[in-house]
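All protein chains but one are shown in place.
So that you can tell them apart, the chains are marked A, B and C in the order they are listed, and the count of residues begins at 1 in each.
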Amino acid sequence: MRSTDSLIVRYIARRSVPFIQLYALYVLGHGEDGPGGGFQGGVIFASSFVLLGLANGWGYGRRAAPARLLDPLLPLGCLIYLGIGLAALLAGGAFLEYGALAGSDDPEVRRHWHHYGLIGIEVGVMVTVSAAMATLFFEMARPARVQARVDRVGEEADRA
Amino acid sequence: MDAQLPALVIVVPLLAALLVPLAGRRAAWGLVALALLLAFAGCVRLLVRAHALPEGEAIRYALGGWAAPVGIEYVVDRLNALVLTMLSGVAFLVALWMRRSTAREIRPPAVTGYYSVFLLMAAGLMGITITGDVFNLYVFLEIASITAYVLIAMGRRRQALYAGYSYLILGSLGATFILLGIGHLYMATGTLAMADIAAVFAREPQLYDSSVIRTAFAFFTVGLALKMALFPLHGWQPGAYAEAPSATSVFLAATATKVSAYALYRVAFTVFGVRFLETGLPVVRDALLVMACSAIVVGPLLAIRQHDLKRLLAYSSVGQIGYVVLGLALHNADGLTGSFLHFWNHAAAKGALFCVAGALAYRAGTTQVAALKGLGRRAPLTAMLLTVAACSMVGVPLTAGFLTKWYLARGALEAGQWAVIPVLLASSLFTAVYAWRLLQLAWFADEDGPVAEDVPWSMRAPSLVLGAACLVLGVAPLALPVAQAAAEALL
Amino acid sequence: MPDAGGPLLPPAGPAAAVPGPAAFADVLGWLATHYNYAIYILLMMIGLYAVLAKGNLVKKVIGLNLLQTAVFLFYLSIGKIDGATAPVVWTDRPPGAEGVPYENPVPHVLMLTAIVVGVSVTAVALALVVRIREAYGTVDEGEILASDEAQEEAESARAEAQEAAADAAGARE
Partner (left out) sequence: MSVLEIVAAAAIGLGSLLMLATAFGVAVFPDFYTRLHAAGKGDTLGQALVLAGLLCLGGDLTLVVKLVLIVFFIFIFNPTATHALARAGWVSGIVPWVRGGQDPGAPREPGA
């Protein structure tokens, strides 16, 4: 994927990235009481990198979201999810029983902690989903010359 | 912690699957082995606890603290404790076995990813087994399947890619049918929890005559038959087993299709109820009987013609899944006992045989049957493993396979299905034909030339444990009381 | 699922009724009220046809997606009640109050999960197709099988020769 030679498209794509990401966070925050949530927010977040890749070339987008950063984020988001579930378990509740995180039996406090737990796992979902979507795009759209370099490195590793 | 075990046996492998890519290449394998060891220990503990409970009760665990009809419930009873123990035990042994094998067959940068996906698949399979919610069953089924597609496609040859793809297409087709079955079930009963659906059936027996319920059961049967590669629907299976990396082959062949078979047992007996098989839709029961019997005969027949050891074993698995399903079609205590025994017996025997194939791939770089010649001289322990496991497949007395056939035959007589007996005998005969071919090559076809190195102990020891299990389960039938109790609990 | 809120409604309303064996007029009447089921079956058949009959691997994946979409439609039809509202919590009027029926949210939640599963399957499938294209230079099933068969034949011929040699060696012993 080459960079477009249109200044307008490149400029607008670059400038719109923070707005898209802000909107992704907005969607994430609204997941609890309306349409939205971690999955949708994550996809929107990833789309900002896809836009960069489309407008400014594969390499530009990949530098903004490098594999070095995304690959650890993939399991990390799930770990946030599982970690909150396990924390609830360690706090004496069932797995994923967020209310138990409060450490008190007051229903009001438990209700609050239930919300915190829910938002926490949504954040985890968002991290994984956005990393997965961006990785999917960049891996599938990888230009032939990059692919050739990756293959060469792989073969050298095989020989070693 | 004891109360949390049902969640922990799933969460620990899942957690490890996510930690493996972060841990880096050195710590990865240790993490895999540790997580699966913990899961195995938990499953054994669950098995003991489930058997201590009085008849008809089960260990129940409400995820997130939401009680059953609303939330998702994990249920451990005698049947799935048996399957869980088999699953986690085999997964642990394969994890021990696979370190050297994957180092030779998987590209170094992909090894941690392979371990991670392997753990995900183990967690998915255990999730299918432990869940008490039909939709959750579908989700775990898809987790296990998607990871299986990836694990297969990582094989060395390019055929692995196509094998993974065709499994993906047929597996997704099966999953879609299962999803439709769940939809029809929900449409008629308005609930997704297995125990709740069963309660609805008990309350309103006239539902058995509803076409929606019958459609649901038909969808479940076809979908799960596709997933477990029951005879006419086995198209994806030989390619998938033959082309996958050795470690994947061992794990898939020993566990994956059996878990789908377990899901069919769970749906047929716990959700729909044993009476539905008899009165609601007897035609499905008869169809399953025919499919199981044809699988038992045709599988070994197809295996005889193969030149690739892994493909040969894959076709033999097509036959062996027939034994697992036969009990469902007979649905009496002895038949079920036979099939439940086969969950363990076949896992041990087929696991051991695929370990031999993996050893061959490790040592000779090929899995052609011809590469077996001279195995008895070069690697006597591996050759003995091949002998024991093959005997168990044939059903020689004092091996585990014999018990399976004995109980299935008794169940068939009890059910008045005389035709099953010659089917079992014919299958043993055909199995003996290809087993003899393997053994003859291994022990009697000598080869001139230097004695090559055997596989390292890290591969030999776990496979010998599987081989020993074939003997121990046959001589001292440890599994028998467990399987009998599970069978009685279902009926 | 627990987050769906509200009590579980058993599927009710006209859409949940089951068609029995019916006369032609009844079938027409059923079509008029249950056309979504007819569409679901039609979509499913198209998808199934594409999965089984198309030779192009990408088209098979598209067929699979159609099949899944048909199932989504089926599920949403189960939960549908004519004239019902969305099961969203209003501060001034809770769902179910004042006799306002609301649609069963559970099928929607289930399909949300199923959509995620479907996306994952599609992603894996497309990744495999990309790799297949790299390895075989084609995405046509027939060409792939033909190419494999040629390779397979050569290999099995070699294997047979080896086995025969081994047998001969065994006979000499």
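Definition applied: a residue touches a chain if its C-beta (ideal position, glycine included) is under 8 Å from a C-beta of that chain, and two chains touch if they have at least 3 such contacts.
Predicted, not measured: the structure shown is a model, and the values here were computed from it.
Shown chains touched by the hidden one, complex as a whole: A. Of the candidate positions A:9, A:25, A:91 or A:136, contact with the unshown chain belongs to A:9. Contacts to the hidden chain, counted on chain A, fall at residues 4, 6, 8-9, 12, 16, 19, 55.
Note that in this section only the chains that are shown with their structure count from here on.
Relative to the C-alpha centre of chain B, the farthest chain centre belongs to A.
The interface with the greater number of C-beta contacts, when A-C is set against A-B, is A-B. For this pair, chain B with chain C, the centres built from the Cα atoms lie 24 Å apart. The residues of chain B lying in touch with chain A in their complex are 4, 7-8, 11, 14-15, 17-22, 61-65, 107-109, 116.
Taken together, the chain C residues at the contact with chain A in this complex read 3, 88-89, 116, 123, 126-127, 130. On chain A, the positions that touch chain C within their shared complex are 33-34, 39, 118, 136, 139-140.
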